[in-house]
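Take a look at the structure set out below.
Shown here: the complex without one of its protein chains, the others still in place.
Moving on, here comes subunit A:
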Amino acid sequence: MSFVEYGDTIKDGDTAIVFLGHESMFPVKVQHGTVTQTKYGVIRHSTDLIGKKYGSKVTCSKGGWVFILHPTPELWTMNLPHRTQILYSTDISIITMMLELKPGSIVCESGTGSGSLSHALIRTVAPTGHLYTVEFHQQRAEKAREEFREHGVEHLVTVTNQDVCKNGFGVSNIADAVFLDIPSPWEAIGHAKSALKTEGGRICSFSPCIEQVQRTCLAMEEYGFTEINTLEILLRVYNVRTISLQIPDLGKAAEGDSSMGFDSSNPSRQGSPCTNLQQGTVQFKSGVPLREMVGHTGYLTFATKS
């Protein structure tokens, strides 16, 4: 396996995702002789994982079972160890499309953070593109390098440990796109412009606060970027539920009149409505919004260098 190529079977050294149930999963590094504890019991890597097909059901020691999944940037985003606040797949998807990324694209990113976006970018630009990612925090930069190695994508990414606002991306006139997720992106717009190809490219900046966006937009305009556009994307997730609603008893006047305005799923209602104290119900499927949802991640400002 690698994060940029599907494999059929689980191999020693792979990063796999153990899926226990709805939104309950975690990554494991597959290693001979290692065991992993789950609430369903122990998974022995040598016998339970290595050589098995991705997507298989694995029975744990207590008789419970889990699924073992092939890693993808999206699964990684849901399960990676957080070193910083991360970008999630909803924002990542619009960033990728609006930056016009595809195989062969050269992308600059800062900061690397926990590498959530980095993995998605690498996936999209592989096998001929490259990611230049800049992280000013030395430990985070090192950790990111280590993860890229483990995930078999180190040849597609260069991690530089420096301050992007002071020193830029370490490359010039080669990028098709630049992405910024730093506290003061307006200080990096000039560096972003010089990292982009002379014939042009796209830029995106992610900021949680509108004041950051305003300063960034002004800086973009100053540096001659065009098509400056700020947007926000929100994900609404629905739970699929079967709902039953009670039919109110209006004390039907005409006895024996069983004609209803709508279908009742309770056939016992058809009898004598007046004496039937048990209320009937109507059942239907509904997509119910979650009780609480993410209302704001950040504003995304896009622009073009031309």
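Just so it is clear, a residue touches a chain if its C-beta (ideal position, glycine included) is under 8 Å from a C-beta of that chain, and two chains touch if they have at least 3 such contacts; residues count from 1.
Throughout what follows, contacts and distances are computed from a predicted model.
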From the options "Probable electron transfer flavoprotein subunit beta", "Trafficking protein particle complex subunit", "Claudin domain-containing protein 1" or "tRNA (adenine(58)-N(1))-methyltransferase non-catalytic subunit TRM6", the chain left out of the display has the UniProt protein name "tRNA (adenine(58)-N(1))-methyltransferase non-catalytic subunit TRM6"
The listed residue (A:D8, A:E146, A:E222 or A:D249) that touches the chain absent from the view is A:D8
By the document's definition of touch, the residue of A:L131, A:A144, A:V213 or A:I247 touching the omitted chain is A:V213
Of the candidates A:T90, A:T158, A:S184 or A:T281, the residue in contact with the absent chain is A:T90
Listed in rising order, the subunit A residues that touch the chain left out are 4-6, 8, 18-24, 26, 28, 31, 33-39, 53-57, 67-70, 72-74, 89-90, 92-94, 96-98, 100, 102-104, 120, 123-124, 126-128, 199-200, 210, 213-214, 217-218, 228-241, 285-287, 299, 301, 304, 306
